[in-house]
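A protein chain is absent from this complex, but the other protein chains hold their places.
On to chain A.
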Amino acid sequence: MSDIAERVKKIVIDHLGVDAEKVSEGASFIDDLGADSLDTVELVMAFEEEFGVEIPDDAADSILTVGDAVKFIEKAQA
């Protein structure tokens, strides 16, 4: 896993209080990790803070899984 993926994973574990093994690349925040719509808003804010990127609302709406978040951040930082 890349450094970005590791950091994303850690944020997800901390914010959603889930076990590390559940946080796979394909895991959906809402369907697999028990988040609600407000949790996902907070997650996106945490990603913005951690990586110093801005994630506009329309982009945030398409970040549904751990992998989606990693891809967006890698692209934003490239």
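Please note the rule applied: a contact is a pair of C-beta atoms (placed from the backbone, for glycine too) under 8 Å apart; a residue touches a chain by one contact, two chains touch by 3 or more; residues count from 1.
Following the convention adopted for this analysis, contacts and distances are computed from a predicted model.
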{"item": "Undepicted complex member, UniProt protein name, chosen from \"Extracellular solute-binding protein\", \"Peptide/nickel transport system permease protein\", \"3-oxoacyl-[acyl-carrier-protein] synthase 2\" or \"cytochrome-c oxidase\"", "value": "\"3-oxoacyl-[acyl-carrier-protein] synthase 2\""}
{"item": "Hidden partner chain, residues of chain A it touches", "value": "14-17, 38, 41-42, 45, 48-49"}
